[in-house]
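Working notes, beginning with the structure itself.
Then we have chain A:
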Amino acid sequence: MTNLIEMLKISKAFGGSVALRGVSLTLEPGSVHALMGENGAGKSTLMKILAGVHQPDSGEIYKNGHRISFANPRDALAFGISTVFQELSLLPNMTIAENLFLGREPVNRLGFVDRKHMRLHTREALAKLGLTLDPNMLVSELSIAERQFVEIAHGIDADASIFILDEPTAALNATDVEVLNAHIRRLRDEGKAIVYISHRMEEIFNVCDTVTVLKDGQLVGTRPLSEMTPGSLIAMMVGRELEDLFPARAGAFGDVALEIEHLKLEATSKPLSISVRKGEIVALAGLEGQGQQKVLRALVGEYSPFSGSVTIKGKTIRLPLSKEAGIRQMQASSVAFVPEDRKDEGLFLGLSLAHNLSTSLHSSRNELSRAQGFADVIASTLRSMNVKAANARMPVGSLSGGNQQKILLGRYFATKADLLLIEEPTRGVDIGAKSEIYKLLRAFAEGGGAVLVLSRETLELIGLCDRIYVIHGDTVVTQMQAAEATEHNILDAALSA
Partner candidate 1 sequence: EVKLLDGVTTPSENNPTVEAGKYKKDAPWVIGMSSFGVNANTWTVQVAHEAEAAAARDKRITKFVLLDAGFDQKKQVADIEDLIAQKVDAIIIQPVTSTSADASIEKAVAAGIPVVLHTGRIESDAFTTEIQGGAEHFGKVMGDFLVKELNGKGNIWVLRGLAGHPEDTNRYNGLVESLKGTDIKIAAEENGDWQYDKAKKVCETLYLNDPNVDGIWSSGADMTRACVDVFKQFGAAIPPISGEGNNGFFGQWIKDNFKSVSSEYSPAQGAAGIRAAVALLEGKELKKHYAYNPPGWDLEKAKTYYREDLSANVWWPSELSEDQLKEFYSKQ
Partner candidate 2 sequence: MGRGSRQGLWALPLILAVLMSFFLAFATAQFANSGNLSNLVAQGMPLMITAIGQMFVVLVGGLDLSVGSVVSFTTAILALDAPAYVVLPAVFILAGVIGFINGFCITRLKVHPIIATLSMQYVVLGITRILRPVSGGSIPEFVTASVAGSIAGIPMPVIWGVVTIAIAWKLLYGSRYGLHIFAIGGGVAAGSTEAARNFGIPARRNIMLAYVISALFAALAGVFLAGRIVSGDPNVGLLMELDAITAVAIGGTQLSGGVGSLQGTVIGVVVLGLLSNGMNLMNVTPFVQTAVKGILLMLVVALQSRKKIGL
C-alpha cells in the first residue's frame, strides 16, 4: 500500500516560540487518523502547514514519494487537501451556498455564476448532514452550531483526497456528532485520508483508526487505536493517568441566588421558571436550538424575551433588559456572562493576554479613573488556568484554541462575580485542562457562588452539575438531579416532550 502523505521532521517557530520540533506524520488512504495532544501541543500548526496556511521552517512533505509544498491554502486545495479550520472562518456576509462554493463557483458559458446549481447542490450537501437550512441564508444569521455544520459541509464537500478536520465538533451536540461520524466513515470507505482532531475521547474511539499524540510540539508516538484505551491515551497525552475528571458534588446549598420567573421566550411559548442557589451548579440541557441559549442571553439583554422577570439576590428585574446596558447592569450585581463565540464575542485576538484578562475588571470602574496594571491578578490567573504562553504581553490570537478559551474564562473568574452564566465552559479545551476548569467551577460554587451553565456535551453536564433543566420548545420540560441523570434519560426527556 502506498502512503498517501508523509510529513517528515517538520519544525515551525513563531517569532521565538517553537510550535513544532521535528514532527513526522504519515497519512494513509482509507483511514481516519486522530491527532491528539494538550492545548498548544501544535496540532493545528501541523495541520496548517499541510493546508498551506503556514510554511514550515524545516522538514518536508511528500506525496507518494514526491516532494510537495504549498505557498497558500489555494495551492493545497487544488492539490486535494481540504480543511475545516479550528477557528470558524466562514464569511458572514455570504449565503450558505456561496460559502460552500467560494473559490470554485460554477459558471455558465456567459460567465454568470450558476446560482441554481449552487443552491441545489448546497441543499443536498446540507441534507446529507441532516440539515434543512435555506441555502440562501446569510451565514451571519446562523447559530454557531449551524455555522460549524456549514464549515464541515464546506470541508467535506470538496473534491479532495485528504480531509483535515480540526475540532469540527466543538460546537456540536452528541446527535450531530453521530451524523458527522457517519460521513467520516463514508469518506474513509471511499479511500480518503482523514485527519481528525478533537478533545472528546469518545469520538476518537468511535471513528478513528490510528492516533498520533503531540506534546509541547514534539511527537510522542503513533499507535493503532485498537491497542489503546481512553486511560492509556490520556496518559500518553498528559504524561500521567487522570484519576478523576470531575470533582465531587457539593452537599448543601445556600439561599436562592438566581430566580427566573414566568419567562416567556416567545409570545406563544409556555412560561418557564428556573432557580439556582448559592453553591449550586445548574445546567440547561437539550437539543440544539431549543431555547437554552435564549434563556441565558435574555438575562444579559442579548435576547429580548416576550415577558418575565429575574430575581438576583433578592432584587427583581423585569425582562427584557436593554441590549446596550444589560451586560453592565448584570456586572454591577456581580453577575458574569461568558459568551460561547470566543472569536467574535469573547476575545480581543490582537491584544495582549493581560489586556484580555483585565477588561472586565476595568469595565466596572469609572472611565476617568486611573487604569491599574492588575499584574497580580493576571499572573495568578495564568498560573491557576495553566495557560501555555511565553508571557502576558503576547497577543491572544497567537495562542492555541484551548489556551484562548482559558483566557476567556479567566477574565470572568477574575471579576469576583458570585453568579456565573456560562455558555460552553470547555469548548476546545484539552482533557487535562477540562478537569482543571471543572475544579475551578466547583471551587467557585463551594465559595458561595452560583453557576448556570450551558453545554452541548451531555456527559460534561452530568459530571459537573448538581441539577439539570431540560429545555425543549423554548420551555423547561423537566428537571432532574444530575446524580440521577444519564445521557439516555436527558435525551429521552428532550425528545419525548
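To be clear about the criterion, a residue touches a chain if its C-beta (ideal position, glycine included) is under 8 Å from a C-beta of that chain, and two chains touch if they have at least 3 such contacts; residues count from 1.
Keep in mind how these were chosen: all candidates are chains of the complex that A comes from, given by their letters.
Computed from a predicted structure; not experimentally measured.
Novice: Pick the one that touches chain A in this complex: which of 1 or 2 is it?
Specialist: 2
Novice: Which positions of chain A touch candidate 2 when the two form their complex?
Specialist: Contacts found on chain A: 53, 72-74, 77-78, 85, 89, 91-95, 98-99, 102-105, 107, 110-113, 134, 136-138, 141, 344.
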